[in-house]
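Right after this comes chain A.
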Amino acid sequence: MTTLTTVDVLFGAVGLITAASAVLAVTTHHLVHAALWLVVTLGTLAGCYLILGAELVALVQLLVYVGAVVVLVLFALMLTRAPMGRSPEHSSGFIQRIAAALVGAGTTALLAAVLLPALGGDIRPTRAGDTKGIATQLFGSWVWPFELLSLLLLVALIAALAVSRMPTTSLPSTTEAVAETPANSAGGESR
Partner candidate 1 sequence: MTDHQHSPGDSPKTNGFIPGLIKGLATTARTLATPSHTAEYPDVQPHLPPRTRGVIALLEENCTSCMLCARECPDWCIYIDSHKETLPATTEGGRERQRNVLDRFAIDFSLCMYCGICIEVCPFDALHWSPEFEYAELNILDLLHEKDRLGEWMPTVPAPSALDPRSADPQEVAAANKPPRTAPERRQ
Partner candidate 2 sequence: MLEVVLRSLGVLAAFLVLPLVVGQTEHKVMAHMQGRLGPMYAGGFHGWAQLVADGVKFVQKEDITPRAADRWVFKLAPAVALVPYLVALAVIPLSATVVAADVGAGVLFVLAASAVGILGLLMAGWSSANKYALLGGMRAAAQLLSYELPLVLSVASVALAAGTVSLTGIADAWHPLWLVWQLPGALVFLIAAVAELQRPPFDMPVADSEIVMGPFTEYTGLRFAFFLLSEYAGIVVMSLLFAVLFLGGWRGPFSGVLGPVWTLLKGALISVLIIWLRVSWPRLREDQLQRLAWLVLVPLALAQLALTAGWVVLSSP
């Protein structure tokens, strides 16, 4: 065991906040608080990246996850329901909690078992974390996974568009009666 360096201490502290807020995000009874704890988790995760020297990844994490994804989550919450106090009707039962905790712990153990021996346990800031380094790696050695991922996203995008444009007549039985009404059939014909 070597002596603690500044990076170790910083990483430990930020990592602890990340883990704690993540736990709070899944255990809190307030719907919106869960989303806000998620913000803290993702933000401090960006802090972890920053401490490890991956500046670009940290900023993109902040821009995409905090700036867009969580905003989208909050927007959806506000659009549907955003109760002020606790919402016990959304809390899961005891058994499900136990099961979720077990699954979470299992995943953590699995990842730790695979990654720790593979990469080593010590914390080393990377030297290739700046924009140029990331770009060289991304479009060099990892170009095929990167392109495949972008293809996947494109497919998801087109699928989402297709779902939203799907004609109502093809929906299953419950809406058929509605679909038979003149207004809807007229709309279907005009397409």
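With respect to how the candidates were assembled, all candidates are chains of the complex that A comes from, given by their letters.
Going forward, a residue touches a chain if its C-beta (ideal position, glycine included) is under 8 Å from a C-beta of that chain, and two chains touch if they have at least 3 such contacts; residues count from 1.
Source: prediction; values computed, not measured.
Listed candidates 1 or 2 all sit in this complex, but the one touching chain A is 2.
Chain A contributes residues 30, 32-33, 36, 39, 43, 55-56, 59-60, 62-63, 66-68, 70-72, 74-75, 78-79, 82, 84, 130-131 to its touches with candidate 2 in the complex.
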